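Sharing a structure with you now.
Apart from one protein chain that is not included, each protein chain of the complex appears where it belongs.
Our next item is chain A:
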Amino acid sequence: GRCYLYMKTIERAAFPRRLWERVLLSKNYEKALEEIDENLIYWPRFIRHKCKQRFTKITQYLIRIRKLTLKRQRKLVPLRRKIERREKRREEKALIAAQLDNAIEKELLERLKQDTYGDIYNFPIHAFDKALQQQDAESESESDAEKEEEDDEDTDKREFVEADDSDLSDFEDMDKLETSSEEEQEEEEEVEKKASYAKSKGKTPLKGPARRKQRYIQIEYEKETEPTTKTKAA
């Protein structure tokens, strides 16, 4: 933009159309300052000074505008309230319909079934059940061998998994292992439980959950030791 110098004098106050006198200033900054000086020659020093200050400010912000238009400009996109509200509502409903936790769990279990995790997790129980159903013969020996291995791996798993839940979950697994060959299982379970019972007696800080485990174990224990004690006595 070009800058003009506007001057008014009291003599022209009666003629508003001709009140302001306009002078185009040159593009060169110094020359323009000289022109201002020339035009305002008999005006008080203070007014001249202020005029030149104002001119400096104007030129500087014009320079800045030109620089900024070359750079990236932020585009403001207006939000429409109705649409925002609608989107928000739909998002909430979609979230509820999605049932994310269930979906994720299902997907993970699918992947487990399809063996993408390989040998890390060893719960092949249901896979073996299916194998049992498919192959009628030679089922019991296989499952026995595998279950012995599973017990070993359950003890390994206790290290692999953190926190107290692991022990309880192992016992849940133990309960679910009663598909076939229960006698051997019972013996192994009792061995396991005796070991853990001894362990939990040692652990003093975990009194609360350990006690709960003890009670749980005790109930099971009473049921199962009776036949063995009887057989031992006999």
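In the analysis below, contacts are C-beta pairs under 8 Å (C-beta built on N, C-alpha and C of every residue); 3 or more make two chains touch, one makes a residue touch a chain; residues count from 1.
Definition applied: contacts and distances are computed from a predicted model.
For the chain that is left out, the UniProt protein name among "Programmed cell death 2 like", "Sorting nexin-2", "Trafficking protein particle complex subunit" or "Ribosome production factor 1" is "Ribosome production factor 1".
Check A:20, A:61 or A:121 against the missing chain and you find that the one touching it is A:121. Looking at chain A, the residues touching the absent chain are 71-72, 74, 83, 87-88, 90-91, 93-95, 97-98, 100-101, 103-105, 107-109, 111-112, 117-118, 120-121, 123-127, 161, 165, 169, 172-173, 176.
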